[in-house]
Each structure stands twice: as C-alpha cells, then as structure tokens.
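One chain of protein is taken out of this complex; the other chains stay put.
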Amino acid sequence: MDFVSLFIKDFIAQLQSPTLAFLIGGMIIAALGSELVIPESICTIIVFMLLTKIGLTGGIAIRKSNLTEMVLPMIFAIMVGIIVVFIARYTLAKLPKVKVVDAIATGGLFGAVSGSTMAAGLTVLEEQKIPFEAWTGALYPFMDIPALVTAIVVANIYLNKKKLRESADSAMEESLSKQPAAAGNYPSTRQEYLSQQKDPDDNRVKIWPIIEESLRGPALSAMLLGLALGLFTQPENVYKSFYDPAFRGLLSILMLVMGMEAWSRVGELRKVAQWYVVYSVIAPFIHGSIAFGLGMIAHYTTGFSWGGVVVLAVIASSSSDISGPPTLRAGIPSANPSAYIGASTAVGTPIAIGLCIPFFVGLAQALGGG
Amino acid sequence: MDFVSLFIKDFIAQLQSPTLAFLIGGMIIAALGSELVIPESICTIIVFMLLTKIGLTGGIAIRKSNLTEMVLPMIFAIMVGIIVVFIARYTLAKLPKVKVVDAIATGGLFGAVSGSTMAAGLTVLEEQKIPFEAWTGALYPFMDIPALVTAIVVANIYLNKKKLRESADSAMEESLSKQPAAAGNYPSTRQEYLSQQKDPDDNRVKIWPIIEESLRGPALSAMLLGLALGLFTQPENVYKSFYDPAFRGLLSILMLVMGMEAWSRVGELRKVAQWYVVYSVIAPFIHGSIAFGLGMIAHYTTGFSWGGVVVLAVIASSSSDISGPPTLRAGIPSANPSAYIGASTAVGTPIAIGLCIPFFVGLAQALGGG
Partner (left out) sequence: MDFVSLFIKDFIAQLQSPTLAFLIGGMIIAALGSELVIPESICTIIVFMLLTKIGLTGGIAIRKSNLTEMVLPMIFAIMVGIIVVFIARYTLAKLPKVKVVDAIATGGLFGAVSGSTMAAGLTVLEEQKIPFEAWTGALYPFMDIPALVTAIVVANIYLNKKKLRESADSAMEESLSKQPAAAGNYPSTRQEYLSQQKDPDDNRVKIWPIIEESLRGPALSAMLLGLALGLFTQPENVYKSFYDPAFRGLLSILMLVMGMEAWSRVGELRKVAQWYVVYSVIAPFIHGSIAFGLGMIAHYTTGFSWGGVVVLAVIASSSSDISGPPTLRAGIPSANPSAYIGASTAVGTPIAIGLCIPFFVGLAQALGGG
C-alpha cells in the first residue's frame, strides 16, 4: 500500500508546518481559556497585506505568462463556484429542520473563497517545495463571485416562487372564506406595500449589483488592486522587500486568530440544526474533490501543474470568511447569519485548512509521484 | 529636443514606480467605491516609522558628514518656508470669495512639509538610482516650522490690524449715532472682555509657543527623536534590520491611504471657493521651482547633489498633512479648516507626489545629464 503510507506520512508531516500548527495552537489556547487578543486593526491590515501580496504575485505572473494556459483552470473555477451552491440546494436544504434560504446562503459561503485558506494552501505548497503556477492565486475571484451570485439568485428565485405559491394559497382561502379583509397577505405597512409594487421587477434578480458589491468588498479590492499593480506597474522591489518576506509571518498570526475564532464560534452551532455541522465537515472534502478532479483534466490536457491542481482544490474546499458574509447578508436578508457564518468559521475553515490542505497536498504528491 | 523627450520618457517611467502606482491605485479604488479600509492605528504607526527612519538616516548621516555643506540648503529651506506664505498672502488672498485668513492658513500648510511626500520623493530617487545626501531628510523642520510660524504671525498681524480698523470705524459710528450702549464692538461675554484686556500683549504674537507646538506634534517629534538617536547613539543595527527594509513597503500602504483619502476629500472642495483648486494645482509647482532654483545655486556653489536639489524641491512642493493642521487650527482659530485641509489633502498632496516628484526628478536628470 505504497500510496496510502506515503499519504499518511505526508499528512502527519504537514500538521507540523507552522501554518497549520498556528491554527491548531489558536484552537488549543482558546480552549484552555487564554485571554490573548490580537487587535482587530492588526487582523485587518494582515488580511490586506496577504491579499495584496497574492494579487501582486498573480499580476506579475500573468504579465510574464501565457494567457491561454489560464483559460481552463478559470473555467473550472467558475464551474465549481456554481456547482457548490446547487449541491447545498439539493442536499443541505432537503434535510430536516434546515430552512431552504439558510442552506442556499451556506452553499454560497462555502462556494466563495477564503483568502486566508488560500494563503495557507500556497504557503504549505511552498513549504513542501511543490511547484505551482504563480498566477493561481488569481483564480480566487473566478470562483468567489460566481458562487455568491448564484446563491443570491437561487435564493431569490426560491423566495419569489414561495411567495407566489403562498399568495395563490391565500387567494384560494380568501375565495373560500369570503372575508377579504382578514386575508393574511395584504401589506401590513406602507413599506411592504411599496416593495410589493416593485415585485414585477424584483422577480428578475439583478446580477450586476451583486458582482459590484463583491468586487468592492475589502478582500477582493485588495486582491484586485494588487493584481492591477502587478500587471501594469513595476512593483517588484516593494514586493521583494516587503510583501513577500512578511507573508508567511503575517499568515501565522492570522492562522492563530482563526483558530481562536473557530473555537469561540463553536457555541453558535448549538443554535442551528446539527445538520450544519455534518455539512461543514463533509462539504469541504466534496467541493475540493470535484475541483481536484477538474484540475486533473487540466493537468492532463494543458499541463496544469499538480501544485496548481491543489490550489484549485483548496480554494474550492475553503469557505469565505471576510467578503462573503456581508454580501450574503445584503443579498439574502432573510437567511440566518449565525447558520452560515457559524458553519463556515467554526467548522468549515478549520477543516479546510487543517485537513483538506494536507489531504489534497498528500493526494497530489501520491498521484504525481512527488 | 533631447531634453524634452528625455523628460517625458522619464516622467512616464516614474508613474510605474510602486510608490506613485499605489497612490494612483488608491484614488482609483476609492473612485470605484471600494470598501477597503486601512485602520487608523496602522496609519499612525506607519507615519511614526517612516519619520523615525528619515530622522535616523539624517542623524547617522550628519554624524558622518561635513556640517558646513548643510548650511546653504538649510538657509534655503527656511527661505522657501517663509516665501510660500507670502505668495499665498499676495495671490490667493487677493482672489474673489477667498477670505484672507483662510488664504494665509492655506499658505502655511503648503509651506509646511509632508513627511509622506518627502518619503515618496526619497524612495523615487532611490528607485531611479539618483544619489543624494543622506542628511537631506533633516531639512524637513527647517522648512516646516518657519512656514507655520510665518503663517500664524502674518494671520495675527492681519487680524489685529483689521480689529483696530473696525474699532476705529465703530468708534466713528458711535460718535455719529451717540448711542454708545448699542455699539457692536463691546465685549458680549466675560470671556471676550478678558481677552480684550489681554490685547496689548496679544498684539505681539508669541513665536516660541508656535515653534514649541510644532516640535511637539507627532510627526516632528518622531523625526527629531530619530535624528537625535542617529546623532548620539549607535542605532545602525536596528536601522538596518528594521526601519530601513520596512520603509518602502510601509510607504506603499500609506500612499494607498493617501490616494483614497484624496478622493474622499474631493467633495469638501465644493464648499470653498474654486480658487483653492486652482491654487492647489499651481502652487506645488511654483514652490518646488523656487526651491529647485535655490538648490541649483547650492549645487553650483557648494556641490549640493542633483538628488539633494530634488529633495529640496519636493519638500517645497509638498503640503503638510499631519503636523500642520492642528498647529494651524490652534494658531489661527478663525480660519476655515475645510479650506486649507481640503486644498492640501485632496489636490495639493496628490499633485506633489504624482506630478511634482516625477517632474523635478525628470528635470534633474535632464539638467544633470543623468
């Protein structure tokens, strides 16, 4: 069983990598009741620097590389982003005690990408000396935005259908009872009346504002700024003297914070159906495996590196922690944030970083004969 | 036209320098509505580190260099600081809808120095591999303090004269109307009465408290602390391992913030006379050119380097963003801060960094045959 033994050996070695060790360390000290606090402003600037660096890397790489080889991985990234939402729609949403809009929003968050998880994946690849295309970080928005757009569109279509069905039901009730004044569906406030007036337009969810809002979020704007600066200017010296050397260290602090955060959010999961926990454990592996499979197609057809396949799998298994939640809150206001944020932060992210990264790295090493 | 073509080629190349690119990037993402926020505390520590580093550089350089060669550039720095205020007094202040005190305060702010603009100038010189005296950063306070002192003194002299004229007028009105009790110039509050009692002393504006307050401001105290540590201690190892390598990267973050800030302040300009915009665009070039001309005298007489001439021109074209406003607010309380801060932050600073730096660098390269 050469494959399995190679894989297990590798998996254990990776848990000793500082990136994963800081995550686990954060969970342990939070569990032990440590009063350590990393200030909010420090986390903000770390996320900014990590994503700017990933953007700069991508931009500089794209400037120097063959654009055609990026096409297939980008298409696969978009596909995975969309598929993940539909998986949640037809699995999580069908489970008992799970509200359909909550499930769709959770799917959107798990389809969207976590910059920190991606940063951790890139760092582990470097630590393991597995080569990957430098532009793979630029796949981020190609998976992130389609996932959020799909989730918001699917949720709104569902809500509109439900409303139509309910108003049909209530119309039937009305004709039966012949008491129009008592019908439950009349607008109870002027606000609601006005929003009903706009319904004909609202049936077609506007996609552009969702995309625009995603792009304006702090995570994506930092990354796209880095990308643009990498593409159109000569940032090599500031990249080499500042953003690149600081990356790994800043990531270690962020991993610690995410570990502590994950532990402190565990309590929130008690408030929602336990199926969210099951989903959050299994989904990262399934999403990552789909992306890994698609990545293998790109590997055998266009020579996409095994490291690149791992990056695609890691961003698929990650769930958004910064940019996703506010976009979803605005796009699907009726969904319960503690369901999707709890599932993602408390379970999805540690699983993605602590288990999926070593899993897919090990898989690539075993398959690629690394 | 070898000179012009050299200049234009150089100008365009410099806009690709990461320092300027981050400034322009900040303006663009702010214009696109990005929600990216760099925490206030991060900006504070960046400014502290940049100015400490500039101070340390200056202090270490002064320790090792010939003091006589600094005399002429320092005298020129003081001269420019004073001249700039009088330029505003006799141009901006004479324009329609511009209040005289506001114009003097704006002149003070444009005469004072921006640490970030200077840092950007020093970095662009390094990026272009143009040599300059390491102590030039220490010219900062020699221009900054005279400008602020001059502005506050000129404004107070003007206000005192105006008050005397007004009370003479009202005295005349009084004698005409013979209704002393109704005269508008009596102190309406005890406070005002007391401050009138003190007037005889106040006519002579106290200069030392203004200097003291400038020196105590966060920007100048960080710089002077660095200067003193560079002069009297051995900070070389912490300088080389920390302040120097971090400089360029921290500056890139600050440039981004200043770009975003400039964009967000553009709206404030609508509230003041449009002449402020005209002044803020033209003044940095005029101030810089005066300093460049004086610097050339030092170049031909005492061998001041072309790079040093550029530094003198850049600090002249810069306008203060941190230390200046609070000093002016305290010194000329009747001036409208949104006039001078808006003019400086929204127009003056981006012009100084984005246009004046490449302009004067290009000029020096063309003249110096770089």
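We just call them A and B in the order they show up, numbering each chain from 1.
To be clear about the criterion, a contact is a pair of C-beta atoms (placed from the backbone, for glycine too) under 8 Å apart; a residue touches a chain by one contact, two chains touch by 3 or more.
Quick caveat, the model's predicted, so the values are computed rather than measured.
Asker: Of the residues listed, B:Ser170, B:Ser221 or B:Ser264, which one is in contact with the missing chain?
Answerer: B:Ser221
Asker: Which one, A:Pro131, A:Pro209 or A:Gly249, makes contact with the chain that was left out?
Answerer: Selected residue, touching the omitted chain: A:Gly249.
Asker: Using the touch definition up top, pick the residue from B:Ser5, B:Gln234, B:Gln274 or B:Ser334 that touches the left-out chain.
Answerer: For the chain that is not drawn, the touching residue is B:Gln234.
Asker: I need the residue numbers on subunit A that touch the omitted chain, in ascending order.
Answerer: Residues of subunit A in contact with the hidden chain: 15-19, 21-22, 25, 29, 32-42, 127, 245-246, 248-250, 252-253, 256.
Asker: Since one chain isn't shown, list which residues of subunit B touch it in the complete complex.
Answerer: 39-41, 44-45, 48-49, 212, 215-218, 221-222, 225, 228-229, 232-235, 237-239, 241-243, 246
Simple rule for what comes next: only the chains that are shown with their structure count from here on.
Asker: Using Cα averages as centroids, what's the distance between subunit A and subunit B in whole Å?
Answerer: The answer is 45 Å.
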